[in-house]
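Every protein chain but one is kept in place in this view of the complex.
And now, chain A:
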Amino acid sequence: MSTFWIVLTGALVASACSIVGCFLVLRKMAMIGDAISHAVLPGIVIAFLIGGSRDSLLMLLGAAAIGLLAVFLIQWFHQSGVPSDASIGVVFTALFAAGVVLVSMYTRDIDLDLDCVLYGEIAYVPWNTLQIAGVDIGPKAVWGVGLALLLSVVLIAAFYKQFKICSFDPAMAAAVGIPVALFHYLLMGLVSVSTVASFESVGAILVVGMLVVPPATAYLLTEKLGRMIVYSVLIGCASSVIGYFAASMLDASIAGSMISIAGGIFLIALLFSPSHGVVLRKIKQKQMVRQASIAE
């Protein structure tokens, strides 16, 4: 049973992250997931200091609030002339540093381990269950990530056209009257929610990886946004299933194996994708050169 829950959690995280990740890759904001997952640390610590326990809704809210603050600051610095990568870097490192200082100032003798916050372990998911009226209804992580996934699916399905135009041509989106800034913050909000809901239970690295690697792989395989989302969800789920079994075979970290498998699939797509693969493009070039020389 625990295998089922872990694989299910992995697949849910992969789906939730890769759906929003597609838009991040298209808008050249792939590093924002990494930034958010580090920047929320002070929010978690402050919520912990106020609430006093590790697994409260308060912690999730604190993290989400600081995540949105980070997104807002990044956008503000970007608009005042700092390149977006530099503004991402300044904001998340500053917030993370503040978080680490807070941890070492106030929580020296309380059970809040940096490793636990940042590198939550997916193997412990099945034991942290949610109970309603005394009935065990499954791991907490499954419900949290599942709700985040549901939210992203509903919002993106409802405003698919708007998100699509905003990603490919923001100027045109503004011209036809779509509130571009609103959809930017809506997308960033979805990224924050998915990141925060996932990373406490499965670790930041799995979240950041699933936000980028499956969408980038799908980006190499198709030209259509709809298909790209479907492909990246499939690739994400496949890597979490294969990654789990690879991890139990190697007796190694589950999250790490899932990401490594996703990286392997990306490498295969990079080399052998029918439309954009490096190897196939080289072969085509050679054929064209040969044909040209025969024609001469």
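One rule holds in what follows: a residue touches a chain if its C-beta (ideal position, glycine included) is under 8 Å from a C-beta of that chain, and two chains touch if they have at least 3 such contacts; residues count from 1.
Here is the rule we use: contacts and distances are computed from a predicted model.
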Options "Vacuolar-type H+-ATPase subunit F/Vma7", "Manganese ABC transporter", "Indolepyruvate ferredoxin oxidoreductase subunit alpha" or "ATP-binding cassette domain-containing protein": UniProt name of the undisplayed chain: "Manganese ABC transporter"
Of A:Gly33, A:Pro126, A:Gly144 or A:Gly236, the one touching the omitted chain in the full complex: A:Gly33
Residue, one of A:Leu49, A:Ala65 or A:Val90, that touches the chain absent here: A:Val90
Candidates A:Val100, A:Leu155, A:Val180 or A:Leu234 - the one touching the absent chain: A:Val100
Touching residues on chain A - with respect to the absent chain: 25, 28-31, 33-34, 38, 77, 80-83, 85-90, 93-94, 96-98, 100-101, 104-105, 114-115, 119, 205-206, 208-209, 211-213, 215-216, 219-220, 247, 250-253, 255-260, 262-263, 266, 270, 276, 278
